[in-house]
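Here the complex is missing a single protein chain, while all its other protein chains stay put.
== subunit A ==
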Amino acid sequence: MQVQTRVDIHSEWGIVAARQAGRKLAKEIGFGSVDQARITTAISELARNIYLYANQGEISIEEVASAGKRGMKVVASDRGPGIKDVRSVMEDGFTTSGGLGAGLPGVKRLMDDFDIDSEEEEGTTIISIKWLR
(Lines give C-alpha, C1' and ligand atoms only; values in the text may rest on other atoms or scores of the structure.)
Protein backbone atom coordinates (compact mmCIF):
# COMPACT_ATOMS: atom_id res chain seq x y z
CA MET A 1 0.00 0.00 0.00
CA GLN A 2 0.87 3.69 -0.13
CA VAL A 3 2.46 3.35 -3.53
CA GLN A 4 2.67 6.47 -5.55
CA THR A 5 2.05 6.49 -9.28
CA ARG A 6 3.57 9.26 -11.35
CA VAL A 7 2.59 10.14 -14.87
CA ASP A 8 4.72 12.50 -16.92
CA ILE A 9 2.75 15.07 -18.83
CA HIS A 10 4.60 16.30 -21.87
CA SER A 11 2.12 15.56 -24.63
CA GLU A 12 -1.62 15.20 -24.91
CA TRP A 13 -1.16 11.42 -24.52
CA GLY A 14 -0.02 12.07 -20.97
CA ILE A 15 -3.48 13.47 -20.27
CA VAL A 16 -5.10 10.18 -21.28
CA ALA A 17 -2.50 8.14 -19.38
CA ALA A 18 -3.02 10.19 -16.20
CA ARG A 19 -6.76 9.85 -16.20
CA GLN A 20 -6.61 6.12 -16.93
CA ALA A 21 -4.19 5.61 -14.04
CA GLY A 22 -6.46 7.79 -11.88
CA ARG A 23 -9.60 5.82 -12.67
CA LYS A 24 -7.81 2.54 -11.98
CA LEU A 25 -6.58 3.65 -8.55
CA ALA A 26 -9.94 5.25 -7.64
CA LYS A 27 -11.63 1.95 -8.45
CA GLU A 28 -9.07 -0.01 -6.39
CA ILE A 29 -9.53 2.27 -3.39
CA GLY A 30 -13.25 1.58 -3.59
CA PHE A 31 -14.77 4.82 -4.89
CA GLY A 32 -18.20 4.52 -6.52
CA SER A 33 -18.80 5.37 -10.15
CA VAL A 34 -19.73 9.01 -9.53
CA ASP A 35 -16.61 9.72 -7.48
CA GLN A 36 -14.51 7.80 -10.01
CA ALA A 37 -15.82 10.17 -12.68
CA ARG A 38 -15.18 13.20 -10.44
CA ILE A 39 -11.58 12.16 -9.74
CA THR A 40 -10.87 11.22 -13.36
CA THR A 41 -12.29 14.51 -14.58
CA ALA A 42 -10.26 16.50 -12.04
CA ILE A 43 -7.08 14.73 -13.16
CA SER A 44 -7.90 15.43 -16.79
CA GLU A 45 -8.31 19.15 -16.03
CA LEU A 46 -5.05 19.36 -14.09
CA ALA A 47 -3.10 17.39 -16.68
CA ARG A 48 -4.45 19.49 -19.53
CA ASN A 49 -3.52 22.69 -17.72
CA ILE A 50 0.04 21.40 -17.30
CA TYR A 51 0.26 20.52 -20.99
CA LEU A 52 -1.31 23.81 -22.15
CA TYR A 53 0.31 26.32 -19.85
CA ALA A 54 3.54 24.76 -18.58
CA ASN A 55 4.34 22.38 -21.48
CA GLN A 56 5.40 19.68 -19.07
CA GLY A 57 5.09 18.47 -15.54
CA GLU A 58 3.68 15.50 -13.70
CA ILE A 59 0.62 14.12 -12.01
CA SER A 60 1.14 11.86 -9.06
CA ILE A 61 -1.60 9.89 -7.41
CA GLU A 62 -1.67 7.84 -4.23
CA GLU A 63 -3.93 6.40 -1.59
CA VAL A 64 -3.88 8.32 1.69
CA ALA A 65 -5.22 7.69 5.18
CA SER A 66 -5.82 10.13 7.99
CA ALA A 67 -7.85 9.94 11.21
CA GLY A 68 -9.53 6.72 10.17
CA LYS A 69 -10.45 8.11 6.76
CA ARG A 70 -9.14 6.81 3.46
CA GLY A 71 -8.84 8.81 0.32
CA MET A 72 -7.00 9.52 -2.88
CA LYS A 73 -4.51 12.31 -3.28
CA VAL A 74 -3.78 13.91 -6.63
CA VAL A 75 -0.79 16.21 -6.99
CA ALA A 76 -0.16 18.19 -10.16
CA SER A 77 3.19 19.91 -10.37
CA ASP A 78 5.07 21.82 -13.02
CA ARG A 79 7.90 24.29 -13.37
CA GLY A 80 6.03 26.42 -15.86
CA PRO A 81 5.29 30.17 -15.81
CA GLY A 82 3.21 30.04 -12.64
CA ILE A 83 -0.02 31.91 -12.03
CA LYS A 84 0.09 35.65 -11.41
CA ASP A 85 -3.27 36.03 -9.73
CA VAL A 86 -4.44 32.83 -8.10
CA ARG A 87 -7.70 34.38 -6.95
CA SER A 88 -8.87 35.26 -10.45
CA VAL A 89 -8.06 31.86 -11.98
CA MET A 90 -10.28 30.28 -9.33
CA GLU A 91 -13.29 32.24 -10.64
CA ASP A 92 -15.70 30.42 -12.93
CA GLY A 93 -15.14 31.43 -16.53
CA PHE A 94 -11.64 32.91 -16.16
CA THR A 95 -9.45 31.74 -19.05
CA THR A 96 -6.42 32.96 -20.94
CA SER A 97 -6.78 30.36 -23.69
CA GLY A 98 -10.35 30.62 -24.95
CA GLY A 99 -11.42 27.64 -22.83
CA LEU A 100 -14.53 27.53 -20.67
CA GLY A 101 -12.51 28.59 -17.63
CA ALA A 102 -14.19 25.73 -15.81
CA GLY A 103 -11.05 23.70 -15.04
CA LEU A 104 -9.61 24.92 -11.75
CA PRO A 105 -12.86 25.99 -10.06
CA GLY A 106 -14.25 22.66 -11.27
CA VAL A 107 -11.42 20.65 -9.71
CA LYS A 108 -11.98 22.45 -6.43
CA ARG A 109 -15.65 21.43 -6.41
CA LEU A 110 -15.05 17.89 -7.65
CA MET A 111 -12.45 17.10 -4.95
CA ASP A 112 -12.77 17.58 -1.17
CA ASP A 113 -9.48 19.25 -0.27
CA PHE A 114 -7.81 21.65 -2.66
CA ASP A 115 -4.64 23.63 -2.26
CA ILE A 116 -2.83 25.64 -4.88
CA ASP A 117 0.68 26.96 -4.58
CA SER A 118 2.00 28.95 -7.50
CA GLU A 119 4.85 31.33 -7.94
CA GLU A 120 5.53 33.36 -11.04
CA GLU A 121 8.45 31.99 -13.08
CA GLU A 122 8.74 29.09 -10.61
CA GLY A 123 5.81 26.87 -11.37
CA THR A 124 2.60 25.56 -9.93
CA THR A 125 1.72 22.76 -7.51
CA ILE A 126 -1.86 21.77 -6.86
CA ILE A 127 -2.65 19.24 -4.16
CA SER A 128 -6.14 17.79 -3.95
CA ILE A 129 -7.73 14.93 -2.05
CA LYS A 130 -11.00 13.06 -2.40
CA TRP A 131 -12.11 11.21 0.74
CA LEU A 132 -13.92 7.91 0.69
CA ARG A 133 -17.33 8.20 2.30
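Assume a residue touches a chain if its C-beta (ideal position, glycine included) is under 8 Å from a C-beta of that chain, and two chains touch if they have at least 3 such contacts; residues count from 1.
The criterion applied here is as follows: contacts and distances are computed from a predicted model.
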One chain is missing here; what is its name in UniProt, given the choices "RsbT antagonist protein RsbS", "Tryptophan synthase alpha chain", "Mycofactocin maturase MftC" or "Putative spermidine/putrescine transport system permease protein"?
-> "RsbT antagonist protein RsbS"
Given A:Val64, A:Val86, A:Ala102 or A:Leu132, the correct residue touching the omitted chain is A:Ala102
Identified contact with the non-displayed chain, of A:Arg6, A:Arg23 or A:Lys73 | A:Arg23
Among the options A:Ala37, A:Val86 or A:Leu132, the absent chain makes contact with A:Ala37
Residue-wise, where is subunit A in contact with the chain that is not depicted?
-> 12-13, 15-16, 19-20, 23, 33-34, 36-38, 40-41, 44-45, 48, 92, 99-100, 102-103, 105-106, 109-110
